[in-house]
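Of the protein chains in this complex, all but one are displayed in their positions.
Then we have chain A:
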Amino acid sequence: MAQPLNILLVDDNGLRASIIQDGLQDAGHSNVSIVTTVAGLVKRIEMLKPDVIVVDLENPNRDQLEHFFQVSRAVKRPMAMFVDRSDTAEIEAAIEAGVSAYVVDGLKKERIKPILEMAISRFNAVNRLTRELAEAKSELADRKVIDRAKGILMKAKNIDEAAAYKLLRRTAMNENRRIGEVAAGLVSAYTLLGDE
């Protein structure tokens, strides 16, 4: 039986890191650590001596980490990025998902691949969630601003709510814009004129 792998997740998105940690633990990896802050990162690596380090691509410390892997005497084993240079599809999928991985040289590909795949799929799931959340938020914001725009039109033109909404929708269609944008434009113009 091979030694259990030490896995370190470096991600300032703590939620995402714990989602990946859960997945890895379900897959039988018990030695998974998370670092979310920059402070003391290098010390933690020296202490944990990880076999695999997973870092999000947005992390500004990647240059620092790579340099550390190259020069460090504390982490003796050279670290190589990704599993295998020849596995282009996997590398592309990882970068697309926003994740990079550093692996201790000499580890067997079969042992690393499932870890990277898990990270990729969970990164993608979190990205999807974030996107959906942002969309839901902007929908909610749209609804609020549309309500305000309707109120402004009702008062200014002395029309009812249904007519105000129709007017907004027609303008949006004519100008090929989202109704939320038209409403936001109207509200900001109105606020600018200082009638409120």
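As a convention for this text, a residue touches a chain if its C-beta (ideal position, glycine included) is under 8 Å from a C-beta of that chain, and two chains touch if they have at least 3 such contacts; residues count from 1.
Here is the rule we use: contacts and distances are computed from a predicted model.
Only one chain is not pictured, and the protein name UniProt records for it, out of "Fumarate reductase/succinate dehydrogenase flavoprotein subunit", "ABC transporter substrate-binding protein", "Imidazole glycerol phosphate synthase subunit HisF" or "Peptidoglycan D,D-transpeptidase MrdA", is "ABC transporter substrate-binding protein". Across the entire complex, the residue among A:D22, A:E58, A:E139 or A:D160 in touch with the chain not shown is A:E58.
When the missing chain is restored to the complex, the residue among A:E92, A:E139, A:D160 or A:E175 that touches it is A:E92. The missing chain lies against chain A, touching residues 38, 57-64, 66-68, 70, 80-82, 85, 88, 91-92, 95-96, 100.
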